[in-house]
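Sending over a structure as structure tokens; questions will come in a sec.
Apart from one protein chain that is not included, each protein chain of the complex appears where it belongs.
So, chain A:
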Amino acid sequence: MPSYFCRKAFLFVCMEERELLPHLFRTEYQKIVSVLCYLFGIEHITEAEDIVSDTFLAATESWSARGIPDNPTAWLYTVAKNKTKNWLKRNTFFQQKLLVDLQHNIPRGEEIEVDLSEQNITDSQLAMIFTVCHPSIPAESQIALALNLLCGFGAQEIADAYLTNKEVIYKRISRAKDKLKEADIKIQQPTLAQINDRLDAVLKTLYLLFSEGYYSTSTNTVLRKDLCLEAMRLNYLLVDHPHTNKPAVNALLALMCFHASRFDARLNDIGGVVLYDDQDETLWNRELIERGEYFLNEAAATPDVTKYHLEAAIAYWHTHKADSGGKWENILDLYNHLLILEYSPIVALNRTFALAKVKGKQQAISEAEKLPLADNYFYHSLLGNLYTDIDDHKALQHYKTALQLANSAADKTLMAKNIDQLNQRRSN
């Protein structure tokens, strides 16, 4: 075979194999949108999004016909810059108004340069996080907006995670965007005072974003994992910035690392939940656990204890499967602290599980039954578990109620299995 043929075949294989990075469009979308919003001001978010959408459309048209360029990201940045320049030239509104009050003072007569350097991307995203988490925007919308603007998710993807339809999410996002414009919220580097004021809201949004992925009833495991990773990425952005690298920020990241370490172990092939006791420990991600430990250490820089510290510490103990060295005593203690800091019936319910491990099922039952959670699936599934061996009849009743309340197919299967087991024991 002539050697040139081999070479050609080889080149062909290389070209065939050059694939796009997974999520390249999603990742670059949110970066460029942040940079443009930071440059234009948040009131021009629609224009920013139009320019970026146009850029991706151009990429789709050009790359499908010509193949993928050597450096796709650089290609996207060049096209986005040019499209922005053209838009600025054409747009009379911009010339009359925006140019006058552009937030970053650009020397007169100089052309506006879209700065897509790593530093400016990070700054823009940080500013965007604090804008999205503005108190005037309802929490529910903050998350949808964060997913859209900070994570580059489309309405359909967000709808899939929330198990709702696209229109609902689309409306929620556009209302939140209108609110940003109306309220004249500035997108800017948060001042130290603003960081102190708004960091709680930011952390809460990131926490909910993570939980949305972690506890969602959607069976789309890839998407759920993406949500968790995005929450972690944004959280890391805060840890990485000297002004926002606070103990609570580290604590939340530690919490996410510990939870995420079990991501593969806690879901089965069909997206159902595998209970903690049944998880295959070898599937736990050791690297994430170690990172979590590092961030938890960082979180202890000051004596302040937030709910993220306590939840991270509880999650930390759960990374040791073996019941040794006062594991459950520690967890119970942490839950007690957590309840003092911020009472919630669900946290109280989780606490009773630790209580059962430390003080026995009887005491846990009497505390659990005081909780106002009669219409909650977890309440009945936990009581079913606690009553097993103590009063199987009551256990059966709770499992049956839980079966009716269960939302996901996996939960229903689990409850049906428990009911079967109890019935078999009773008939033996």
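Note that in this section a contact is a pair of C-beta atoms (placed from the backbone, for glycine too) under 8 Å apart; a residue touches a chain by one contact, two chains touch by 3 or more; residues count from 1.
Here, contacts and distances are computed from a predicted model.
*Asks:* UniProt protein name for the omitted subunit, picking from "YCII-related domain-containing protein", "Cation:proton antiporter", "ABC transporter ATP-binding protein" or "Glycolate oxidase iron-sulfur subunit"?
*Replies:* The correct option from "YCII-related domain-containing protein", "Cation:proton antiporter", "ABC transporter ATP-binding protein" or "Glycolate oxidase iron-sulfur subunit" is "YCII-related domain-containing protein", the UniProt name of the unshown chain.
*Asks:* Just to verify: which one of A:53, A:196 or A:268 makes contact with the chain not shown?
*Replies:* Going through A:53, A:196 or A:268 one by one, A:53 is the residue touching the chain not shown.
*Asks:* Which of these, A:71, A:136, A:156 or A:344, touches the one chain of the complex that we don't see?
*Replies:* A:156
*Asks:* Residue by residue, what part of chain A touches the chain that was omitted?
*Replies:* Chain A touches the missing chain through residues 19-20, 23-26, 28-29, 53-54, 56-67, 90, 152-157, 166-167, 170.
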